[in-house]
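Left out: one protein chain. Kept in place: all the others.
Per-chain numbering from 1; labels A, B and C assigned in written order.
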Amino acid sequence: MVKFLDIIFNTGIGVALLGFISASAMFLIWWERKVSAWIQNRFGPMRVGWHGLLQPIADAVKLLLKENISPASADKLVWWLAPFFAVVPAVMAFICMPFDKNLIARDLNTGVLFMIAITSICVFGIFMAGWGSNNKYSLLSAMRAVAQIISYEIPLTLSVLTVLMFANSLSMQDIVRAQSKYWFIVYPNLTIAFIIYIISATAEVNRAPFDISEAESELVAGFHTEYSGMKFAMFFIGEYTNFFIISAIAATLFLGGWQGPFLPPVVWFLLKTYAIVFLLMWVRWTFPRVRVDQLMAFAWKVLTPIAFVNLLIAGLFLIKTR
Amino acid sequence: MKKYFQNIAIGALSLIKGLVVTFKNIFCPKITLQYPSERQSMAERFRGLVDLRVNKCIVCSQCVRICPTACLSLSAKLTEEKKKALESFKYNMELCCFCGLCEQVCPVSAVYLNKIYEVASFNRQDLYIDLLNPEKYVKFVNPAVK
Amino acid sequence: MQSVNFFEVIRAKFPEALQEESTQAIIIPKEKLLTLARFLKTHEPEFDSLHCLTAIDRKERIEVVYIFCSLKAKASLTLKVYLNINDLKVESLAGIWKAADWFEREVYDLFGVTFLNHPNLKRILNPDDWQGYPLRKDFTHPNIVKKP
Partner (left out) sequence: METALKESKCITTEEFLINMGPQHPSTHGVLYLELKLDGEVALGCTVHLGYLHRGMEKIAESRTLTQFIPFTDRLDYIASMNNNLAFVLAAEKLLGLEVNARAKYIRVVIAELNRIASHLLGIGCFAQDLGAFATPLFYCFRDREKIVDIFNELCGNRLTYNYMRIGGVQFDFTKEIEIKIKEFIKYMSNKVNDYEWLLSGNVIFLARTKNVGVLLKEVAINYGVTGPNLRASGVKWDLRKDEPYSGYENFQFDIPTGINGDSWDRYKVKLEEIKESLKIIEQAIGALPEGDPTVKAGRQHKLPVGEAYMRSENPRGELGFYIAGDGSFNPYRLKIRPPSFSNLSVIAELVKGCKIADVVCILGSLDIVMGEIDR
């Protein structure tokens, strides 16, 4: 009997989480179009609903009604599976996201490790899409995406490692509680870790200056050229959910998660996440794209050494103070 | 070693300068128009569609001769007092390049270009216009235009 | 850009060069073109850029017009080669000025003048399977609409 109740309770959490994820993805899509419009002196979507608030829903309905074309000589199974591999890991990463003191799906004691492991699975989705759609441009963009995401895993994990050394626990709630005195970003070498995290996180999610995989001007539309209708929407939602996750992790790890003076904790968490989301959007609409080899050189020759040195200094600093 | 960090510093500074420009532009006034409701007012010399003040025309067919893409064609008939009058004046809007030469060359300024610029239509017949009938451009004039 | 009266210098080297009175263009027979071109490229105000290359169909002959330009001496020179209508062959200058490569392909495409040992003489503006040479005066095509 108890097990039955458990199942209902968990599916309830799951449905609530899915609701939140799709709502936040919709909101992020709308907000990205608004921010890019403000930056470029234009209004952005204004027609559907007040200031275009219903625009994402209109887009979703449009994509639903679109015909699902699959390229003739595509590798059917791989091509069909790719969108799921892009969305499912992104959604699963919400399991140990600390929205509030007790508002968390499952507070795993290896929370951070789980998150990083899950988010790196969506590389498979991209590569399957690239290989499955059997067209040269997608193959090229898939190869680029794989190389990029793998080489940016290392600086990402190193910067997260430095944070763990300070919080000496993997669970997300403990990290947030460890920042009760002051946020982690205040420590000098954690600010460097924050910068490295932000840069490699944008590269992880193929955004902003590192969006070489779906580079409009070179590879037309990259790996999701052959996708239309709901499959394309899946990639879209996957991309924005990933975007939300990396800013949420950054908020919890560096800006003290749901801690804040008088506002309710959930609001604080969302405020900090959306501040980082705004920063990444602002960066996206300002900088040109980095070339493939510069991107790799930047990861291996600049980010990784600095991340290692930062780790070393953090270790020495902790030995001295603790 | 020093050069290595110097490069990173210069690079970071230049990135921030770019961000400052975009941030400044967030608060600049928006310049786009919400098209169907707000419209751009065309200049007084704007060259829209060819139009004809029928009574002024003295059928000298200078405009037909000057037109670079030969989209005007007219035929005349003799009235009782041996005066030439227009029988038909065809205007093929599909070929017209809106250069305005017919307006400049007309001695009595009978042919002129009006201010209509929304000229899309679903079938080709709409583009072959007979300039003599008065309500030729009614379907192109958008009621929302003030 | 005064077209420097370069004619005497050329006449000294190439006696059979003539001068067209209306446009000061220098006319050179077909055989001497390559040697004159090298002479122009290397001689004192080197004409280091071939600015324009075109052709005119005078019904019984086709005139190929070369306009050279020397950036240092700010001088320009027009050269003409008369080609009889039934043997339209002339040396290609693509070896000396790379600009000539595409110009000559265009003249071949629109006039039918074949340039000998040109790197790849193919049609440049019209599709490869196009019949006839459009800019010839006697060119007719079913859907050419005569202007009334």
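By definition in this document, a contact is a pair of C-beta atoms (placed from the backbone, for glycine too) under 8 Å apart; a residue touches a chain by one contact, two chains touch by 3 or more.
These numbers were taken from a predicted model, which means no experiment stands behind them.
Remark: the absent chain touches shown chains A, B, C in the intact complex. Listed residues C:Val9, C:Leu34, C:Leu83 or C:Ala99: the one in touch with the omitted chain is C:Ala99. Interface note: of A:Phe20, A:Phe84 or A:Trp285, the residue touching the hidden chain in the full complex is A:Trp285.
Along chain C, the points of touch with the absent chain fall at residues 1, 22-23, 25, 48-52, 54, 56-57, 65, 67, 71, 74, 78, 97-99, 101-102, 110, 123-127, 134-135, 139, 146-147.
The chain not displayed touches chain B at residues 10-12, 14-15, 17-18, 20-22, 25, 31, 42-47, 62, 66-68, 97-101, 104-105, 113. Annotation for chain A: contacts to the undisplayed chain at residues 36, 39-42, 136-137, 140, 144, 209, 211-212, 215-220, 284-294.
The rule is short, and it goes like this: only the chains that are shown with their structure count from here on.
Rounded to whole angstrom, the centroid-to-centroid distance between chain A and chain C, based on C-alpha atoms, equals 62 Å. Chain centres here are Cα averages; for chain B and chain C they lie 41 Å apart.
One simple way to say how far apart two chains are is to compare their mean CA positions; for chain A and chain B this gives 48 Å.
Taken residue by residue, chain A touches two or more other chains at no position, since every residue touches fewer. By the touch criterion stated above, chain B contacts chain A in their complex at residues 8, 15, 18-19, 21-23, 25-26, 28-32, 34. Contact residues of chain A toward chain B in the complex are 38-43, 46, 282-283, 285-287, 302.
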